[in-house]
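The block underneath contains the structure these notes are about, expressed in structure tokens.
Take a look at chain A:
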Amino acid sequence: MTSLDRRSFVGLAAWATAGMAARGGTRALAQSASPPKLPEITSIPDKLKGSGAVRIAGYGGTAQDAERTAYFQPFEKLSGIKTIDVPGADLNKVKAMVDTGNIEWDVVQLGRSSVKNLMKKGDYFEKIDYELVDVDNIDPLYRYDYALDMLVWSEVMAYRTDAFKSAVPVGWADFWDTRKFPGDRTLTGAGPVTPELEFALMAAGVPADKLYPLDIDKAFASYDKIKASVVKWWETGAVPVQMLSDREVVLASVWNGRMAAIQAAGVPAAISWQQGLLKRDCWAVPKNSPNKANAMKFIAFSTMAVPQARLSMLIPYGFVNGKSAEYLSEHQLGILPSAPAIKSQLVPYNYDWWVDNRDVVVGRWNKWILA
Partner candidate 1 sequence: MDPGLNLRLSSWPALRRPSVVAPVSGDARRAVGGDKTRGASVALCGIEKHYDSVGAVRGVSLDVRSGEFLTLLGPSGSGKTTTLMMIAGFETPNAGDIAIDGSSVLALPPYKRNIGMVFQNYALFPHLTAADNIGFPLKQRGIDRATRTRLVAASLERVHLSGYERRYPRQLSGGQQQRVALARAIVFHPRLLLMDEPLGALDKQLRENLQLEMRRLHADLGITFIYVTHDQEEALTMSDRVAVMNEGVVVQVGTPEDLYDRPCNRFVAAFIGESNFLSAVVRGIERNMLILDCAGTTIRAMALQTPTAGEGVTLAIRPERLRFADGTASMAENRIAITVTDMVFAGDCCRYLCHTDSGASLVLKQPSGSTGRRRHPGERADILWPAGDAVIV
Partner candidate 2 sequence: MPSRVTPILLVVPLTLYMLAFYALPVASMLLRSIADPSWTVENYLRLAHDSVFLAVSWNTLRTALVVTLGTLLLGYPVALALSRLRHGAAAVVLAIVLLPFWTSVLVRSYAWMVLLGRRGLINELLLSAGLIDSPLRLLNTPLAVHVAMIHILLPYMILPIASVLRQIDRALLRAAAGLGASPRRVFSQVVLPLSVPGVVAGILLVFVLSLGFYITPALVGGPRDLMLSMLIAQQVDLLNWPYAACLSVALLAMTLLLILVLQRLPAVRAVLRAATQ
């Protein structure tokens, strides 16, 4: 569409419009949770200090505001490195920058799969300098040669608590059970997102630890059974929570961070964590970034325990540093996918399998959805 390009749409829809989707939900959240008392950071290791600047691209909106408070400001104060943050982080832009040698970002926030996908196309990212990183407290799951996870989120089942008398849906078999849990549903489709075949397979009885490699045929056979009840295969995270709010659906797959907003707005909806997918956003450094050294220092800083805890206090997304939990209350840990009690219910998303099979799955998906 003319007045708004798709990129900004995705960005907007993914982050900034969370409030609109929940009709004022974000505002309600911001007000109810009176500014949390953030743990202060008083000093940092000398190896993270420096000079000059680092340019960071995020997704914009309230998330980037939180990142500014949690990471950028203390880093600038303590390291002596100036931070310049811009919105509009995008995989395709990184590709274009590296292809043309005009690198405008030193650090970029991306989905873990995006980084892996682009690395498959060529040498687009710098190796992370793990010498600087607090590796002792960061789960190897979150570490990758060319990116370091910095934000843990989950794609989970959500439902309207007023839809089913006393029954609570737990696991994807319940989601697929339209007799026990009648009503319309929405599930992740294909666009900027990829369909979650894992859900279909778990619904068909595949145990969580035997998912990968995914059985594509079996997954689509499972999808066939639910197709009639899915009114929308969503492509942006704002849609499923909007549909839950509007009672368009009773069950949905959602990004966990979106739920707090509508719950704060009074929508009777809840997350069912069981069999959710554990996914991550990460920091990556575009190849030949002129401020590569500063970028590495920033990445190491932002994944330390306190900065990670600060972010989780501001927005309901999880931390990658195991020590961060010590700074968070029981109540705060109750909505974070990386809290130990929740993390154990989730299935780590296998980025490697998806990098190898995504094109095949999406091609198959397009045919299936149009059939």
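Definition applied: contacts are C-beta pairs under 8 Å (C-beta built on N, C-alpha and C of every residue); 3 or more make two chains touch, one makes a residue touch a chain; residues count from 1.
How these were chosen: all candidates are chains of the complex that A comes from, given by their letters.
Just so we're clear, the structure is a prediction, and the values are computed from it rather than from any experiment.
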Complex member touching chain A, one of 1 or 2:
2
Which residues, counting only chain A, touch candidate 2 once they are in their complex?
1-4, 6, 9, 12-13, 17, 20-21, 91-92, 95, 117-118, 121, 189-192, 227, 230-233, 235-236, 239, 242, 246-248, 358-359, 362-363, 366-367, 369-370
